[in-house]
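Note that this complex is displayed minus one protein chain, with the remaining chains in position.
Our next item is subunit A:
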Amino acid sequence: MDSAVLELEGLCKAFGALKATDDVSLTLQPGEIHALIGPNGAGKTTLMAQISGAQAPDAGVIRFRGQDVTGLSVAQRARLGLGRSFQISSLIPEYSARRNVMLALQARQGHSYRFLWPVRHDRSLTGPARAILDRVGLGPRASVPAGVLAHGERRLLEIAIALALEPACFLLDEPMAGMGTEGVGRLVAFLRDLKQEAPILLVEHDMDAVFALADRVSVLVYGRIIATGTVGEIRANPEVRRAYLGDEEPAA
C-alpha cells in the first residue's frame, strides 16, 4: 500500500461534541477514481477541507506521495501537486476564463513574483490556457469573465483550473452539482479519461455518475467510513443500504 498517492490515517476532527471526522483512513491509488459518498452532514466537506489544508485535523496524518503534509498550508499542498476543485464554484470573478486558467498556470510554474513582463503577452501562459479551455470545451468562452459564465460553464472552468495545475491527484468536490443530464454525461466521459493522468478523489451526490465512474467507493456516515469497496460490494452491503441508500435498490 505504500504506492498510494494519497493516504489518510486515523483522521479526527470535532466541532464541540460533534465528531465531523471520526477516525477516517483511506487511500487513493494511482489510476483510480475513489468516490466518497454519504448523506448530507456526513462530514464529506470537512474531510475535503482537511485534505486540501483549509482545516487542520485534531489527530491523524495525511500523506501525499509518501510525504507527511498534515502541517502544510493550502498553497503549499497545491504546489506539491494536490489539485482541488470547489463544491461551490470558486473563481476569480472579474478575470476571464482564460485569465483564471493563466493564474493557475503561473502558480504551477512557480513564478508569481515577476513584476515587469505583462502576462497577456506571456506565451508560456496564453498557449497552454487556450489548449486547456479547448479540452474542456470552454474555448469559445475564453474571453468571458468568470463572474458572468453560466453555472455549468463555471463547473467546467473549475475543472480546467485543476487541469492547469497538472496535479498528482485531483480532489473534486461535487463537480456535477447543478449540471444538467447532458453536462453530467459529458463530464463522466471526461473524468474517465482524466484518471489516466492522475487519480481522482471524488465527492459526488449523483449516484449514477458515481456508480458509472468509481473504481472504489467509501461511504461516510456521521464522520465514519462504514464501508469501502467496489461499486458492486457497496451496492450489496446491507449496512450501507440501511444507512444511506435506503432499502430500495438505487436507480442504476
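As a working rule, a residue touches a chain if its C-beta (ideal position, glycine included) is under 8 Å from a C-beta of that chain, and two chains touch if they have at least 3 such contacts; residues count from 1.
In this section, contacts and distances are computed from a predicted model.
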UniProt lists the protein of the undisplayed chain, choosing from "Branched-chain amino acid ABC transporter permease", "Cyclase dehydrase", "cysteine desulfurase" or "Peroxiredoxin", as "Branched-chain amino acid ABC transporter permease"
Touching the hidden chain, out of A:92, A:212 or A:227, is A:92
Out of A:27, A:70 or A:106, the sole contact with the unshown chain comes from A:106
Against the hidden chain, subunit A presents residues 52, 54, 73-76, 78-79, 84, 86, 90-96, 98-99, 102-104, 106-108, 110-120, 122, 143, 145, 161, 164-165
